[in-house]
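Only one protein chain is missing; all other protein chains are in place.
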Amino acid sequence: MSLLLDENSKVVIQGFGAAGQREAIICRDYGTNVVAGVTPGKGGQEIEGFPIRNTVQEAVDEFHANVSLIFVPAPFAADAILEANSANVPVIICITENIPVQDMMRVKRVLNNSNSTLIGPNCPGIINIGAHARAGIMPIDVYMDGNVGVISRSGTLVYEAVDQLTKAGIGQSGSIGVGGDPIIGTSQAQALALLENDPNTAAIVLIGEIGGTAEQEAAEYIKTMNKPVVAFIAGATAPPGRRMGHAGAIIAGAAGTAEAKQQALRDAGATVVKNPGEIGSQMLAVLKDQGLA
Amino acid sequence: MSLLLDENSKVVIQGFGAAGQREAIICRDYGTNVVAGVTPGKGGQEIEGFPIRNTVQEAVDEFHANVSLIFVPAPFAADAILEANSANVPVIICITENIPVQDMMRVKRVLNNSNSTLIGPNCPGIINIGAHARAGIMPIDVYMDGNVGVISRSGTLVYEAVDQLTKAGIGQSGSIGVGGDPIIGTSQAQALALLENDPNTAAIVLIGEIGGTAEQEAAEYIKTMNKPVVAFIAGATAPPGRRMGHAGAIIAGAAGTAEAKQQALRDAGATVVKNPGEIGSQMLAVLKDQGLA
Amino acid sequence: MKLHEYQAKQLLASYGVPVPEGKIATTPEEAQIIAQEIGGKVVIKAQAHTGARGKAGGVKVAETPAEAFKIAEEMIGMQLVTKQTGSAGLPISAVLVEEAISIERELYLSVAIDGSMAMPVIIASQEGGMDIEEVAEQRPEAILKQYVDPACGFQGYQARALAFGLGLSGKLNRPATALIEALTKSFLETDGSIAEINPVVVTTDGRILAADAKFSIDDSALFRQKNLAELRDRSQEADKELEAQDAGIGNYIKLNGNIGCLVNGAGLAMSTLDAIKMAGGDAANFLDIGTANSPEAVVAALKIIGTDPDVEAVLVNIFGGLARTDIIAQGVIDAKNQGLIPQPTIVRLAGSNVNEGNELLDNSGLDFVRANGFAEAAQLAVSAIS
Partner (left out) sequence: MKLHEYQAKQLLASYGVPVPEGKIATTPEEAQIIAQEIGGKVVIKAQAHTGARGKAGGVKVAETPAEAFKIAEEMIGMQLVTKQTGSAGLPISAVLVEEAISIERELYLSVAIDGSMAMPVIIASQEGGMDIEEVAEQRPEAILKQYVDPACGFQGYQARALAFGLGLSGKLNRPATALIEALTKSFLETDGSIAEINPVVVTTDGRILAADAKFSIDDSALFRQKNLAELRDRSQEADKELEAQDAGIGNYIKLNGNIGCLVNGAGLAMSTLDAIKMAGGDAANFLDIGTANSPEAVVAALKIIGTDPDVEAVLVNIFGGLARTDIIAQGVIDAKNQGLIPQPTIVRLAGSNVNEGNELLDNSGLDFVRANGFAEAAQLAVSAIS
């Protein structure tokens, strides 16, 4: 389960409000096994055909849920992640954005001692195309079955990259949105390791952003990889010091600039795309070059 | 370094007041390498021939201290342990008693993610007789070089057991006082593992107390051991529910009674001594029985 | 340090735990006035540091203010003897006068430190009002637990898991999670060692209330819990223990035997009691002198032992580590010289500076019974009496 999600995944959805319900249905229609929703106080009800429970533990005990997908509002989202962790759910995916940073700091400290893997928060989730397993909010139509994996801090840039790949005739194994916040559960480097070890993935698109040093850490890992990586850094033209939606994208020192990140990735052997419209075409060139397409 | 302390140990003493100084001198006279004392604000001074520094980090950087012995008063002792931990001191021994329990709870949580080993608090420390290495407050005269190791929650009962062994003609490899508080860094079971793996130790005296379940956990480990264990549980005649000095010794439920602990140890194969005056004589019998004396 | 029920309830209420309407009364007149204010039936609860008050006559219902006066008059000034207090009982100087609540369900809730997990644990059970240790032993599945990870603190999901687990859903869920969160916060912020609400009551009119409460503060943390330290009620502690505390001796406990003990170290002190028992005797006290490094502290400790009318022999059992035996020996000599321990006195010294200590005793010209070891000391003490 190198993509953390496959045919055996049993998804519980925490926060079964409008968005949770809508995405639960899309996931189910796609072929994903969504076993339950959790909304405290609605335990015992059934909504849109999904059984609702008061706690994640109940969903794990009754339905053997092994993936949690979280839509809980920001003030309560850290609590929801910790609840899934305490119920030993191995994969926790948090879609929620605007979680207080100090909440995530505590969550991260607890997860350091845990066997659960957190993806996000502030992310579009994971999709495994071959397994028809979707735990996230990404549009399905743009994907095409294949062997390129996509990793991104930004949700919409996952879709954009996938769309370009599909239009270039390149299918995808799946995508992992790691999330745009300063503190996230799984780094780009860790996500790269998942895809490097995924037998269904042959090449990887990595989409970073200005701010922080996560792309430099990813570059360090890329040096050890066998699979080709095509990378794009969003925000090259952003004015310094402004918060552009992703708190992680504040330029903090020279390491946070697009130039520094692009250079680190290039030095590590990645193909760096400068024009966001050319992600698909550049991947096609790389695949042809390596005899993979 | 199965006793956590040997010829290569370089001891820094945190809290270089009257007790710290006195014990530093005894340790040095015995042959232990006491490299520095730490008292904030007295950095740069020399006291009784020991260089004083403001922080543990300085003592580590300058003198390569690898054992810390803590005499800091209770309100500041948790901070002192965390300071030694942050300076990556591999062995931290805290003599201080009456540290608030919630302080120790936080210390323990941090040490879960650390490579440092904490002994104590509220303990007499460790002595390695063969190595002439003492990081603690135990009287030296009563010890005799040999191959029985002593583990105890209570400090004075370490001395008592050692004294009885020596008078019975049985020498010691050393002793580990794990401490009498409800939250301690190294459990009796973990201390047993240290001695089970210590080539200089052939048999072990384990001294427990009423309260808690640490002796039951030790008994579980004893089941896997090759070396013989002679055990005594203090407090068999204590009235229930009174705090007799060691907070850990409050009888909490049936598991905390002397009877329950004695039974668990007996079931695990340990020789259980009922009369505290017979620890030495019973160990002699066990050693003779096993052809070790 | 233990709090009285009324103090515990005030503390809990200050954190938002709902408690029954009520006030403390130190006179029957006050009790009557409070009963009048509350109106209707009230409960009068004797305030003492003991459980099992109900069966001992320490909790009574008054139908009218006049009856409240009468009950309070009986209780205030009495010695309350419960199965936990010993035969002397504990003095009652105040009663809590509370609204009588109409109980639908009784639940159990407490917070304590789990030493082996090194975390606070919240314990809950549907079996309120019962002996929780019995429930824990016989039906462990009836006990719910949530540990508080210091890295993130107590979380909302934990309160929900407990509340749903207690069957408190629907309208009761929010008040229940709020109560659980408030209880936990009060425990963490006050360096609690135990905070227990037994029972938590669901009333017939749909309220959740802390009907009884126990609260203890970690003695080692009283230096930073000054407001709570002031709540200490010395009348609930034995005179001898107070005397010992005033002399700076932390660990003195009065027992029922006749051999007074002065020992250093809690483990050795407990074992000394064990050894006395094995030799056929009974200790009059537990006393850990700790690392007291002055003859004066030893004299003060021996004065407490020597003036105890139960004590027929004194046993000094010292194994010096940080404590130095010569200093202790000097204290024993001084006490003997001052006539504070007229009883036969058995002394066993070992450890730090033992030669100096023994020499002092030898040269004192005083009549000490000297013991060589642990068991011998206990036997000599028992022999000294019989």
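Going by the order they are written in, the chains are A, B and C; count residues from 1 in each one.
The rule is short, and it goes like this: contacts are C-beta pairs under 8 Å (C-beta built on N, C-alpha and C of every residue); 3 or more make two chains touch, one makes a residue touch a chain.
None of the values given here were measured: they were computed from a predicted structure.
Asker: Touched by the hidden chain, which of the shown chains?
Answerer: A, B, C
Asker: Of the listed residues A:8, A:88 or A:102, which contacts the missing chain in the full complex?
Answerer: A:102
Asker: Tell me which residue among A:130, A:155 or A:174 touches the hidden chain in the full complex.
Answerer: The missing chain is touched by A:155.
Asker: So one chain is hidden, and I want to know which residue out of A:25, A:236 or A:292 touches that hidden chain in the complete assembly.
Answerer: Going through A:25, A:236 or A:292 one by one, A:236 is the residue touching the chain not shown.
Asker: Check the options C:152, C:168 or C:279 and report the residue that touches the missing chain.
Answerer: For the chain that is not drawn, the touching residue is C:152.
Asker: Extract the touching residues of chain B with respect to the undisplayed chain.
Answerer: Listed in rising order, the touching residues are 40-41, 43, 54-57, 76, 78-80, 82-83, 86, 106-107, 109-110, 113.
Asker: Can you list, in ascending order, the chain C residues touching the missing chain?
Answerer: Residues 150-152 of chain C touch the chain absent from view.
Asker: Mind listing the chain A residues that contact the chain we can't see here?
Answerer: Listed in rising order, the touching residues are 19, 23, 74-75, 95, 97-106, 108-109, 124, 137-139, 141-142, 152-157, 159-160, 163-164, 167, 180-183, 207, 209-210, 212-214, 217, 232, 234-239, 241-249, 253-254, 274-278.
Note that only the chains that are shown with their structure count from here on.
Asker: Hey, how far is the Cα centre of chain A from the one of chain C, in Å?
Answerer: 54
Asker: Counting in whole Å, what is the centre-to-centre distance of chain B and chain C, each centre being its mean C-alpha position?
Answerer: Computed from C-alpha means, the inter-chain centre distance equals 28 Å.
Asker: Averaging only over C-alpha atoms, locate the centres of chain A and chain B and give their separation in whole Å.
Answerer: Between these chains, centre-to-centre, one finds 48 Å.
Asker: Where does chain B touch two or more other chains at once, residue-wise?
Answerer: In chain B, no residue touches at least two other chains, as defined above.
Asker: Going by the contact rule already set, what residues in chain C reach two or more other chains?
Answerer: Residues 149, 151 of chain C touch two or more partner chains.
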